[in-house]
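Below is a slice of the complex: some chains, not all, each in place.
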Amino acid sequence: MSNSVTQIQKADTQPYVNPETITKKDIRSVALRWLFFNTSAWNWERMQHIAFAWSLLPVLKKLYKDKKQLGEALSRHMVFFNSEPTIGTPLIGAIAAMEVEKAKGEEIPDDVFNAVKSGLMGPLAALGDSLFASTVNALLLSFGMGLAMEQNLLGPVGFAVVWIMITLGFVLWGTQIGFQKGINLMDTEAFSEKTITTTTNILSILGLTVIGGLSASFVNLTTTVTWSFNDKATELQVILDGLMPKFLPFLLVLALWYLHDRKNVSVMKLLLYLVIFGAVGSLLHVF
Amino acid sequence: MLWESIFIAFFAYLGWIATPWLGGQAIAWYVFGRPLIAGTVVGFILGDVQTGMVIGATINALYIGAITPGGAMAADMNFAGYIATALAMMTKVSPEVAVSMAVPLGLIGTFTWQAFATINAFFAHLADRYAKEAQLGKFTFMLLGAPQILAFILRFVPAFLVLYLGAPIAEQVLKLIPDWFTHVLTVVGGLLPALGMAVLLKMLVRETSILAYFILGFLAVAALKLPIFAVALAGVALALISFSLGRKEGEAHV
(Lines give C-alpha, C1' and ligand atoms only; values in the text may rest on other atoms or scores of the structure.)
Protein backbone atom coordinates (compact mmCIF):
# COMPACT_ATOMS: atom_id res chain seq x y z
CA MET A 1 0.00 0.00 0.00
CA SER A 2 1.11 3.53 -0.62
CA ASN A 3 0.42 4.29 2.98
CA SER A 4 3.22 2.09 4.07
CA VAL A 5 5.74 3.91 1.93
CA THR A 6 4.77 7.28 3.30
CA GLN A 7 4.95 5.87 6.75
CA ILE A 8 8.42 4.52 6.38
CA GLN A 9 9.68 7.76 5.03
CA LYS A 10 8.18 9.72 7.90
CA ALA A 11 9.45 7.32 10.52
CA ASP A 12 12.83 8.95 10.56
CA THR A 13 11.43 12.29 11.46
CA GLN A 14 7.95 11.96 12.96
CA PRO A 15 5.26 9.32 13.14
CA TYR A 16 2.38 9.03 10.73
CA VAL A 17 -0.23 9.22 13.44
CA ASN A 18 0.07 11.86 16.10
CA PRO A 19 0.76 9.95 19.34
CA GLU A 20 -0.95 12.72 21.29
CA THR A 21 -4.25 11.25 20.14
CA ILE A 22 -3.87 8.40 22.63
CA THR A 23 -6.71 9.16 25.00
CA LYS A 24 -7.67 8.16 28.49
CA LYS A 25 -10.28 5.99 26.86
CA ASP A 26 -7.64 4.04 24.97
CA ILE A 27 -5.79 3.38 28.18
CA ARG A 28 -9.00 2.25 29.85
CA SER A 29 -9.39 -0.15 26.97
CA VAL A 30 -5.95 -1.53 27.63
CA ALA A 31 -6.75 -1.87 31.32
CA LEU A 32 -9.96 -3.76 30.76
CA ARG A 33 -8.47 -6.07 28.13
CA TRP A 34 -5.76 -6.92 30.60
CA LEU A 35 -8.13 -7.34 33.52
CA PHE A 36 -10.34 -9.81 31.69
CA PHE A 37 -7.80 -11.75 29.68
CA ASN A 38 -4.49 -11.76 31.53
CA THR A 39 -4.69 -15.47 32.33
CA SER A 40 -6.63 -16.57 29.25
CA ALA A 41 -3.64 -17.97 27.38
CA TRP A 42 -1.38 -18.50 30.36
CA ASN A 43 1.38 -21.02 29.77
CA TRP A 44 4.51 -22.31 31.43
CA GLU A 45 6.71 -20.92 28.71
CA ARG A 46 6.10 -17.21 28.70
CA MET A 47 3.11 -17.02 31.05
CA GLN A 48 1.07 -13.84 30.41
CA HIS A 49 2.85 -12.67 27.25
CA ILE A 50 0.03 -13.06 24.70
CA ALA A 51 -2.41 -11.27 26.98
CA PHE A 52 0.13 -8.52 27.50
CA ALA A 53 0.71 -7.90 23.82
CA TRP A 54 -2.96 -8.15 22.97
CA SER A 55 -3.95 -5.71 25.71
CA LEU A 56 -1.70 -3.07 24.18
CA LEU A 57 -3.47 -3.27 20.82
CA PRO A 58 -5.78 -0.25 21.32
CA VAL A 59 -2.65 1.84 21.66
CA LEU A 60 -0.48 0.04 19.12
CA LYS A 61 -3.14 0.10 16.43
CA LYS A 62 -3.33 3.88 16.75
CA LEU A 63 0.42 4.32 16.69
CA TYR A 64 1.26 1.98 13.84
CA LYS A 65 -1.13 1.94 10.94
CA ASP A 66 1.47 0.02 8.98
CA LYS A 67 1.13 -3.72 9.33
CA LYS A 68 4.83 -4.35 9.44
CA GLN A 69 5.42 -1.86 12.21
CA LEU A 70 2.42 -3.17 14.11
CA GLY A 71 3.81 -6.67 13.75
CA GLU A 72 7.12 -5.54 15.07
CA ALA A 73 5.51 -3.81 18.01
CA LEU A 74 3.40 -6.85 18.85
CA SER A 75 6.39 -9.17 18.56
CA ARG A 76 8.35 -6.92 20.86
CA HIS A 77 5.95 -7.93 23.63
CA MET A 78 5.75 -11.61 22.82
CA VAL A 79 8.40 -12.25 25.48
CA PHE A 80 8.09 -13.65 28.95
CA PHE A 81 5.84 -11.59 31.12
CA ASN A 82 4.32 -12.30 34.49
CA SER A 83 3.03 -10.10 37.25
CA GLU A 84 0.15 -9.99 39.68
CA PRO A 85 -2.94 -9.19 37.57
CA THR A 86 -4.12 -6.21 39.64
CA ILE A 87 -1.09 -4.60 41.28
CA GLY A 88 0.91 -5.17 38.07
CA THR A 89 -1.23 -2.82 35.97
CA PRO A 90 0.84 0.35 36.40
CA LEU A 91 3.58 -1.44 34.51
CA ILE A 92 1.32 -1.97 31.48
CA GLY A 93 0.46 1.70 31.50
CA ALA A 94 4.13 2.58 31.68
CA ILE A 95 4.97 0.33 28.72
CA ALA A 96 2.16 1.93 26.72
CA ALA A 97 3.68 5.31 27.47
CA MET A 98 7.05 4.07 26.26
CA GLU A 99 5.48 2.89 23.04
CA VAL A 100 4.11 6.36 22.53
CA GLU A 101 7.54 7.88 23.13
CA LYS A 102 9.05 5.46 20.68
CA ALA A 103 6.39 6.25 18.07
CA LYS A 104 7.10 9.92 18.65
CA GLY A 105 10.56 9.20 17.38
CA GLU A 106 12.55 8.65 20.50
CA GLU A 107 15.20 5.98 20.24
CA ILE A 108 14.03 3.15 22.53
CA PRO A 109 15.52 -0.23 21.66
CA ASP A 110 13.65 -3.42 22.57
CA ASP A 111 16.22 -4.04 25.30
CA VAL A 112 14.95 -1.10 27.26
CA PHE A 113 11.39 -2.39 27.10
CA ASN A 114 12.61 -5.73 28.39
CA ALA A 115 14.69 -4.15 31.10
CA VAL A 116 11.80 -2.08 32.45
CA LYS A 117 9.47 -5.06 32.35
CA SER A 118 11.79 -7.49 34.06
CA GLY A 119 12.83 -4.87 36.58
CA LEU A 120 9.32 -4.16 37.75
CA MET A 121 7.18 -7.19 37.08
CA GLY A 122 8.84 -9.18 39.88
CA PRO A 123 8.53 -6.66 42.72
CA LEU A 124 5.00 -5.78 41.70
CA ALA A 125 4.10 -9.48 41.60
CA ALA A 126 5.56 -10.05 45.06
CA LEU A 127 3.73 -7.07 46.44
CA GLY A 128 0.51 -7.98 44.74
CA ASP A 129 0.58 -11.63 45.69
CA SER A 130 1.43 -11.20 49.34
CA LEU A 131 -0.27 -7.96 50.16
CA PHE A 132 -3.25 -7.76 47.91
CA ALA A 133 -4.22 -11.18 46.60
CA SER A 134 -3.42 -12.76 49.92
CA THR A 135 -3.76 -10.39 52.86
CA VAL A 136 -6.42 -8.01 51.67
CA ASN A 137 -8.40 -10.85 50.14
CA ALA A 138 -8.15 -12.82 53.37
CA LEU A 139 -9.27 -9.83 55.40
CA LEU A 140 -12.36 -9.17 53.34
CA LEU A 141 -13.08 -12.84 53.05
CA SER A 142 -12.93 -13.22 56.80
CA PHE A 143 -15.76 -10.74 57.33
CA GLY A 144 -17.72 -12.49 54.62
CA MET A 145 -17.15 -15.89 56.15
CA GLY A 146 -18.07 -14.65 59.60
CA LEU A 147 -21.40 -13.33 58.36
CA ALA A 148 -21.97 -16.39 56.20
CA MET A 149 -21.60 -18.67 59.22
CA GLU A 150 -24.51 -16.77 60.73
CA GLN A 151 -26.43 -17.53 57.52
CA ASN A 152 -26.27 -13.95 56.49
CA LEU A 153 -26.29 -13.41 52.71
CA LEU A 154 -24.52 -10.09 53.17
CA GLY A 155 -21.41 -12.13 53.83
CA PRO A 156 -20.74 -13.48 50.33
CA VAL A 157 -22.44 -10.56 48.59
CA GLY A 158 -20.55 -7.94 50.56
CA PHE A 159 -17.25 -9.68 49.95
CA ALA A 160 -17.88 -9.89 46.21
CA VAL A 161 -18.96 -6.28 45.87
CA VAL A 162 -16.10 -4.79 47.86
CA TRP A 163 -13.45 -6.94 46.22
CA ILE A 164 -14.70 -6.18 42.72
CA MET A 165 -14.80 -2.48 43.46
CA ILE A 166 -11.25 -2.43 44.81
CA THR A 167 -9.89 -4.55 41.97
CA LEU A 168 -11.63 -2.65 39.22
CA GLY A 169 -10.72 0.64 40.83
CA PHE A 170 -7.06 -0.20 41.14
CA VAL A 171 -6.78 -1.64 37.65
CA LEU A 172 -8.30 1.46 36.06
CA TRP A 173 -6.36 3.90 38.23
CA GLY A 174 -3.13 1.93 38.05
CA THR A 175 -2.99 1.73 34.28
CA GLN A 176 -3.63 5.46 33.93
CA ILE A 177 -1.05 6.40 36.53
CA GLY A 178 1.45 4.10 34.86
CA PHE A 179 0.75 5.75 31.53
CA GLN A 180 1.27 9.20 33.05
CA LYS A 181 4.51 8.39 34.84
CA GLY A 182 5.93 6.23 32.11
CA ILE A 183 9.43 5.06 32.75
CA ASN A 184 9.64 7.02 36.01
CA LEU A 185 6.90 4.92 37.57
CA MET A 186 8.81 3.71 40.59
CA ASP A 187 9.84 7.20 41.64
CA THR A 188 6.30 8.15 42.56
CA GLU A 189 5.31 8.52 46.19
CA ALA A 190 2.79 5.68 45.99
CA PHE A 191 5.53 3.23 45.05
CA SER A 192 8.23 4.63 47.30
CA GLU A 193 9.93 2.26 49.68
CA LYS A 194 8.55 4.12 52.66
CA THR A 195 4.96 3.86 51.52
CA ILE A 196 5.41 0.20 50.79
CA THR A 197 7.10 -0.58 54.11
CA THR A 198 4.46 1.29 56.05
CA THR A 199 1.64 -0.34 54.15
CA THR A 200 3.22 -3.74 54.63
CA ASN A 201 3.66 -3.21 58.35
CA ILE A 202 0.15 -1.97 58.89
CA LEU A 203 -1.40 -4.70 56.78
CA SER A 204 0.69 -7.34 58.52
CA ILE A 205 -0.50 -6.31 61.94
CA LEU A 206 -4.06 -6.04 60.79
CA GLY A 207 -3.80 -9.34 58.98
CA LEU A 208 -2.25 -11.15 61.91
CA THR A 209 -4.91 -9.92 64.28
CA VAL A 210 -7.64 -11.11 61.98
CA ILE A 211 -5.95 -14.43 61.30
CA GLY A 212 -5.82 -14.91 65.04
CA GLY A 213 -9.53 -14.32 65.24
CA LEU A 214 -10.26 -16.55 62.28
CA SER A 215 -8.18 -19.34 63.71
CA ALA A 216 -10.20 -19.20 66.88
CA SER A 217 -13.44 -19.48 64.97
CA PHE A 218 -12.59 -21.88 62.17
CA VAL A 219 -10.19 -24.39 63.63
CA ASN A 220 -11.84 -27.08 65.72
CA LEU A 221 -10.10 -29.57 67.94
CA THR A 222 -11.27 -30.93 71.25
CA THR A 223 -10.12 -33.91 73.19
CA THR A 224 -12.37 -36.56 74.69
CA VAL A 225 -9.74 -37.84 77.09
CA THR A 226 -11.16 -38.52 80.53
CA TRP A 227 -9.77 -40.15 83.62
CA SER A 228 -10.98 -41.07 87.02
CA PHE A 229 -9.33 -40.60 90.35
CA ASN A 230 -11.02 -41.46 93.62
CA ASP A 231 -14.25 -42.03 91.68
CA LYS A 232 -14.08 -38.48 90.40
CA ALA A 233 -14.03 -38.30 86.62
CA THR A 234 -11.94 -35.55 85.10
CA GLU A 235 -12.35 -34.43 81.51
CA LEU A 236 -9.14 -33.11 80.01
CA GLN A 237 -11.09 -30.73 77.80
CA VAL A 238 -12.64 -29.06 80.83
CA ILE A 239 -9.17 -28.48 82.23
CA LEU A 240 -7.98 -27.03 78.95
CA ASP A 241 -11.02 -24.80 78.75
CA GLY A 242 -10.11 -23.57 82.20
CA LEU A 243 -6.74 -22.52 80.82
CA MET A 244 -8.21 -20.85 77.78
CA PRO A 245 -11.05 -21.59 75.39
CA LYS A 246 -9.85 -23.09 72.11
CA PHE A 247 -6.51 -24.04 73.62
CA LEU A 248 -5.79 -26.93 71.26
CA PRO A 249 -6.57 -25.03 68.04
CA PHE A 250 -4.23 -22.33 69.30
CA LEU A 251 -1.38 -24.78 69.74
CA LEU A 252 -2.17 -26.47 66.45
CA VAL A 253 -1.97 -23.33 64.34
CA LEU A 254 1.25 -22.23 66.00
CA ALA A 255 2.77 -25.67 65.60
CA LEU A 256 1.91 -25.76 61.89
CA TRP A 257 3.27 -22.27 61.42
CA TYR A 258 6.47 -23.30 63.14
CA LEU A 259 6.92 -26.37 61.00
CA HIS A 260 6.02 -24.54 57.81
CA ASP A 261 7.93 -21.32 58.36
CA ARG A 262 10.82 -22.31 60.56
CA LYS A 263 11.35 -25.93 59.57
CA ASN A 264 10.37 -25.50 55.92
CA VAL A 265 8.00 -28.43 55.94
CA SER A 266 5.93 -28.24 52.76
CA VAL A 267 2.19 -27.74 52.74
CA MET A 268 1.74 -31.13 51.14
CA LYS A 269 3.56 -32.90 53.94
CA LEU A 270 1.73 -30.95 56.59
CA LEU A 271 -1.54 -31.85 54.95
CA LEU A 272 -0.61 -35.49 55.13
CA TYR A 273 0.52 -35.23 58.74
CA LEU A 274 -2.68 -33.46 59.68
CA VAL A 275 -4.84 -36.15 58.11
CA ILE A 276 -2.87 -38.86 59.86
CA PHE A 277 -2.87 -36.97 63.14
CA GLY A 278 -6.62 -36.45 62.98
CA ALA A 279 -7.38 -39.99 61.88
CA VAL A 280 -5.15 -41.70 64.40
CA GLY A 281 -6.26 -39.42 67.22
CA SER A 282 -9.85 -40.00 66.33
CA LEU A 283 -9.44 -43.79 66.11
CA LEU A 284 -7.63 -43.86 69.45
CA HIS A 285 -10.52 -41.90 70.96
CA VAL A 286 -8.25 -39.02 71.84
CA PHE A 287 -10.35 -36.57 69.81
CA MET B 1 -29.85 -33.68 38.96
CA LEU B 2 -28.91 -33.25 35.29
CA TRP B 3 -29.59 -29.54 35.06
CA GLU B 4 -28.24 -28.77 38.47
CA SER B 5 -25.03 -30.58 37.58
CA ILE B 6 -24.81 -28.65 34.32
CA PHE B 7 -25.30 -25.31 36.02
CA ILE B 8 -22.84 -25.98 38.76
CA ALA B 9 -20.21 -27.31 36.36
CA PHE B 10 -20.75 -24.24 34.21
CA PHE B 11 -20.13 -21.96 37.15
CA ALA B 12 -17.06 -24.00 38.03
CA TYR B 13 -15.89 -23.08 34.53
CA LEU B 14 -16.84 -19.42 34.82
CA GLY B 15 -15.08 -19.00 38.16
CA TRP B 16 -11.91 -20.69 37.02
CA ILE B 17 -8.56 -18.92 37.06
CA ALA B 18 -8.23 -18.78 33.28
CA THR B 19 -11.79 -17.93 32.32
CA PRO B 20 -12.14 -14.31 31.25
CA TRP B 21 -15.90 -13.78 31.13
CA LEU B 22 -16.57 -12.87 34.76
CA GLY B 23 -13.60 -10.53 35.07
CA GLY B 24 -10.55 -12.69 34.59
CA GLN B 25 -8.32 -14.11 37.28
CA ALA B 26 -8.56 -11.03 39.48
CA ILE B 27 -12.31 -11.33 39.79
CA ALA B 28 -13.48 -14.66 38.42
CA TRP B 29 -10.97 -16.61 40.44
CA TYR B 30 -10.70 -14.36 43.50
CA VAL B 31 -14.43 -13.93 43.84
CA PHE B 32 -16.33 -16.65 42.00
CA GLY B 33 -13.58 -19.16 42.55
CA ARG B 34 -13.61 -18.72 46.33
CA PRO B 35 -15.46 -21.52 48.13
CA LEU B 36 -17.49 -18.92 50.03
CA ILE B 37 -19.03 -17.70 46.78
CA ALA B 38 -18.99 -21.15 45.19
CA GLY B 39 -20.95 -22.52 48.13
CA THR B 40 -23.46 -19.72 47.89
CA VAL B 41 -23.93 -20.25 44.15
CA VAL B 42 -24.32 -24.00 44.61
CA GLY B 43 -26.80 -23.32 47.39
CA PHE B 44 -28.84 -21.16 45.01
CA ILE B 45 -28.85 -23.81 42.34
CA LEU B 46 -29.77 -26.59 44.74
CA GLY B 47 -32.43 -24.45 46.43
CA ASP B 48 -30.90 -24.00 49.86
CA VAL B 49 -28.69 -20.93 49.95
CA GLN B 50 -28.16 -20.99 53.71
CA THR B 51 -26.67 -24.46 53.79
CA GLY B 52 -24.53 -23.84 50.72
CA MET B 53 -23.22 -20.65 52.18
CA VAL B 54 -22.25 -22.24 55.48
CA ILE B 55 -20.53 -25.18 53.79
CA GLY B 56 -18.75 -22.80 51.44
CA ALA B 57 -17.53 -20.63 54.29
CA THR B 58 -16.30 -23.65 56.20
CA ILE B 59 -14.40 -25.00 53.22
CA ASN B 60 -13.04 -21.56 52.50
CA ALA B 61 -11.22 -21.46 55.82
CA LEU B 62 -8.87 -24.02 54.32
CA TYR B 63 -7.97 -21.82 51.41
CA ILE B 64 -8.01 -18.42 53.03
CA GLY B 65 -5.35 -16.17 51.59
CA ALA B 66 -4.30 -18.87 49.14
CA ILE B 67 -2.42 -17.48 46.16
CA THR B 68 -0.74 -18.90 43.07
CA PRO B 69 2.61 -17.18 42.90
CA GLY B 70 4.11 -17.64 39.45
CA GLY B 71 1.35 -20.03 38.55
CA ALA B 72 2.14 -22.44 41.38
CA MET B 73 -1.26 -23.74 42.41
CA ALA B 74 -1.13 -25.76 45.61
CA ALA B 75 -4.84 -26.49 45.61
CA ASP B 76 -7.74 -25.80 43.28
CA MET B 77 -10.14 -24.02 45.56
CA ASN B 78 -12.68 -23.59 42.79
CA PHE B 79 -13.00 -27.33 42.29
CA ALA B 80 -12.98 -27.89 46.04
CA GLY B 81 -15.61 -25.23 46.51
CA TYR B 82 -18.10 -26.13 43.80
CA ILE B 83 -17.81 -29.89 43.76
CA ALA B 84 -17.41 -30.51 47.48
CA THR B 85 -20.28 -28.22 48.40
CA ALA B 86 -22.51 -29.81 45.79
CA LEU B 87 -21.64 -33.36 46.81
CA ALA B 88 -22.02 -32.48 50.48
CA MET B 89 -25.44 -30.98 49.89
CA MET B 90 -26.59 -33.81 47.72
CA THR B 91 -25.51 -36.34 50.32
CA LYS B 92 -26.52 -34.17 53.26
CA VAL B 93 -23.34 -34.37 55.30
CA SER B 94 -22.02 -31.85 57.81
CA PRO B 95 -19.76 -28.96 56.81
CA GLU B 96 -16.82 -30.64 58.57
CA VAL B 97 -17.22 -33.74 56.44
CA ALA B 98 -17.51 -31.49 53.40
CA VAL B 99 -14.13 -30.03 54.27
CA SER B 100 -12.63 -33.50 54.33
CA MET B 101 -14.15 -34.12 50.90
CA ALA B 102 -12.85 -30.83 49.61
CA VAL B 103 -9.21 -31.65 50.22
CA PRO B 104 -8.75 -34.45 47.66
CA LEU B 105 -10.91 -32.56 45.16
CA GLY B 106 -8.74 -29.49 45.61
CA LEU B 107 -5.66 -31.55 44.90
CA ILE B 108 -7.09 -33.33 41.89
CA GLY B 109 -8.33 -30.06 40.42
CA THR B 110 -4.82 -28.67 40.08
CA PHE B 111 -4.11 -31.12 37.24
CA THR B 112 -6.47 -29.27 34.94
CA TRP B 113 -4.41 -26.12 35.50
CA GLN B 114 -1.19 -27.99 34.77
CA ALA B 115 -2.64 -29.36 31.55
CA PHE B 116 -3.94 -25.96 30.50
CA ALA B 117 -0.66 -24.15 31.10
CA THR B 118 1.24 -26.85 29.28
CA ILE B 119 -0.92 -27.13 26.17
CA ASN B 120 -1.12 -23.34 25.82
CA ALA B 121 2.59 -23.24 25.16
CA PHE B 122 1.76 -24.78 21.80
CA PHE B 123 -0.75 -22.06 20.92
CA ALA B 124 1.83 -19.52 22.00
CA HIS B 125 4.09 -20.55 19.16
CA LEU B 126 1.29 -20.08 16.66
CA ALA B 127 0.61 -16.70 18.23
CA ASP B 128 4.21 -15.68 17.64
CA ARG B 129 3.71 -15.95 13.91
CA TYR B 130 0.35 -14.15 13.85
CA ALA B 131 1.80 -11.37 15.97
CA LYS B 132 4.73 -10.83 13.66
CA GLU B 133 2.42 -10.71 10.64
CA ALA B 134 -0.08 -8.55 12.54
CA GLN B 135 -2.84 -10.97 11.68
CA LEU B 136 -4.99 -9.56 14.44
CA GLY B 137 -7.93 -11.89 14.03
CA LYS B 138 -5.93 -15.06 14.26
CA PHE B 139 -3.74 -13.59 16.94
CA THR B 140 -6.75 -12.79 19.03
CA PHE B 141 -8.04 -16.32 18.50
CA MET B 142 -4.95 -17.64 20.21
CA LEU B 143 -6.15 -15.81 23.35
CA LEU B 144 -9.93 -15.73 23.25
CA GLY B 145 -10.52 -18.75 21.10
CA ALA B 146 -8.41 -21.87 21.28
CA PRO B 147 -7.41 -21.60 24.94
CA GLN B 148 -10.99 -20.94 25.96
CA ILE B 149 -12.26 -24.04 24.22
CA LEU B 150 -9.54 -25.90 26.03
CA ALA B 151 -10.49 -24.25 29.34
CA PHE B 152 -14.11 -25.20 28.89
CA ILE B 153 -13.22 -28.81 28.20
CA LEU B 154 -10.76 -29.02 31.05
CA ARG B 155 -13.06 -27.55 33.61
CA PHE B 156 -16.70 -28.05 32.66
CA VAL B 157 -16.39 -31.65 31.59
CA PRO B 158 -14.73 -33.14 34.67
CA ALA B 159 -16.85 -31.03 37.00
CA PHE B 160 -20.00 -32.20 35.28
CA LEU B 161 -18.93 -35.82 35.25
CA VAL B 162 -17.94 -35.89 38.89
CA LEU B 163 -21.21 -34.32 39.86
CA TYR B 164 -23.56 -36.22 37.61
CA LEU B 165 -21.98 -39.62 37.94
CA GLY B 166 -20.29 -39.12 41.25
CA ALA B 167 -23.17 -37.87 43.33
CA PRO B 168 -25.18 -41.12 43.28
CA ILE B 169 -22.03 -43.10 43.94
CA ALA B 170 -21.04 -40.79 46.74
CA GLU B 171 -24.48 -41.17 48.23
CA GLN B 172 -24.16 -44.95 48.13
CA VAL B 173 -20.68 -44.85 49.54
CA LEU B 174 -21.64 -42.49 52.32
CA LYS B 175 -24.50 -44.75 53.32
CA LEU B 176 -22.05 -47.60 53.79
CA ILE B 177 -19.60 -45.48 55.70
CA PRO B 178 -19.46 -46.44 59.36
CA ASP B 179 -19.86 -43.88 62.10
CA TRP B 180 -16.24 -44.02 63.12
CA PHE B 181 -15.20 -42.96 59.65
CA THR B 182 -17.55 -40.02 59.67
CA HIS B 183 -16.01 -39.09 62.98
CA VAL B 184 -12.55 -39.25 61.45
CA LEU B 185 -13.70 -37.03 58.60
CA THR B 186 -15.22 -34.58 61.02
CA VAL B 187 -12.11 -34.39 63.17
CA VAL B 188 -9.84 -33.98 60.16
CA GLY B 189 -12.20 -31.39 58.70
CA GLY B 190 -11.89 -29.41 61.90
CA LEU B 191 -8.10 -29.55 61.77
CA LEU B 192 -7.53 -28.60 58.18
CA PRO B 193 -8.31 -24.88 58.39
CA ALA B 194 -5.32 -24.62 60.72
CA LEU B 195 -3.14 -25.27 57.70
CA GLY B 196 -4.67 -22.40 55.77
CA MET B 197 -3.99 -20.14 58.71
CA ALA B 198 -0.41 -21.35 59.06
CA VAL B 199 0.29 -20.64 55.40
CA LEU B 200 -1.02 -17.10 55.82
CA LEU B 201 0.96 -16.68 59.01
CA LYS B 202 4.15 -17.64 57.24
CA MET B 203 3.52 -14.88 54.75
CA LEU B 204 2.82 -12.24 57.40
CA VAL B 205 5.28 -13.02 60.19
CA ARG B 206 8.44 -11.20 59.19
CA GLU B 207 9.81 -11.22 62.71
CA THR B 208 8.72 -13.59 65.42
CA SER B 209 7.70 -10.85 67.79
CA ILE B 210 4.74 -9.74 65.69
CA LEU B 211 3.11 -13.07 66.37
CA ALA B 212 1.87 -11.01 69.31
CA TYR B 213 -0.96 -9.72 67.14
CA PHE B 214 -1.99 -13.22 66.23
CA ILE B 215 -2.24 -14.02 69.93
CA LEU B 216 -4.32 -10.94 70.64
CA GLY B 217 -6.66 -11.64 67.74
CA PHE B 218 -7.05 -15.20 68.86
CA LEU B 219 -7.86 -14.19 72.42
CA ALA B 220 -10.30 -11.56 71.20
CA VAL B 221 -12.41 -14.22 69.55
CA ALA B 222 -11.72 -17.23 71.76
CA ALA B 223 -11.92 -15.56 75.14
CA LEU B 224 -13.80 -12.30 74.55
CA LYS B 225 -16.18 -13.59 71.85
CA LEU B 226 -15.76 -10.49 69.72
CA PRO B 227 -17.19 -10.62 66.21
CA ILE B 228 -14.50 -10.72 63.54
CA PHE B 229 -15.22 -7.23 62.29
CA ALA B 230 -14.64 -5.83 65.75
CA VAL B 231 -11.40 -7.81 65.87
CA ALA B 232 -10.37 -6.25 62.58
CA LEU B 233 -11.14 -2.80 63.93
CA ALA B 234 -9.02 -3.53 66.97
CA GLY B 235 -6.33 -4.68 64.54
CA VAL B 236 -6.54 -1.37 62.73
CA ALA B 237 -6.11 0.38 66.06
CA LEU B 238 -3.10 -1.73 66.99
CA ALA B 239 -1.54 -1.18 63.58
CA LEU B 240 -1.98 2.57 63.92
CA ILE B 241 -0.47 2.58 67.40
CA SER B 242 2.48 0.57 66.24
CA PHE B 243 2.88 2.90 63.29
CA SER B 244 2.68 6.00 65.45
CA LEU B 245 5.15 4.67 68.01
CA GLY B 246 7.49 3.20 65.46
CA ARG B 247 7.79 6.42 63.56
CA LYS B 248 11.05 8.11 64.36
CA GLU B 249 11.10 11.58 65.82
CA GLY B 250 11.19 14.29 63.22
CA GLU B 251 9.36 12.29 60.62
CA ALA B 252 6.23 13.72 59.13
CA HIS B 253 3.01 13.05 60.95
CA VAL B 254 0.21 11.30 59.20
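In order of appearance the chains are A and B, and numbering begins at 1 in each one.
Here, contacts are C-beta pairs under 8 Å (C-beta built on N, C-alpha and C of every residue); 3 or more make two chains touch, one makes a residue touch a chain.
In this text, all values refer to a predicted model and were calculated from it rather than measured experimentally.
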item	value
Subunit stoichiometry in the structure file as a whole	A x3, B x3
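Quick note on the criterion: only the chains that are shown with their structure count from here on.
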item	value
Centre distance in Å when chain A and chain B are each reduced to the mean of their C-alpha atoms	14
Residues of chain B touching chain A in the complex	17-21, 23-27, 29-31, 34, 36-37, 39-40, 49-50, 53-54, 56-58, 60-61, 64-67, 69-71, 74, 96, 103, 116-121, 123-124, 127-128, 131-134, 136, 139-140, 142-144, 147-148, 151, 180, 183-184, 187-188, 190-195, 197-206, 210-211, 213-223, 226-229, 231-232, 234-236, 238-240, 242-243, 246
Touch list for chain A against partner chain B, complex	35-47, 49-51, 53-54, 57, 67-68, 70-72, 74-75, 78, 82, 85-86, 125, 129-130, 133-135, 137-139, 141-146, 148-149, 151, 153, 155-156, 159-160, 163-164, 167-168, 171, 198, 201-221, 244-246, 249-250, 252-254, 256-257, 259-261, 267-268, 270-271, 274-275, 277-279, 281-283, 287
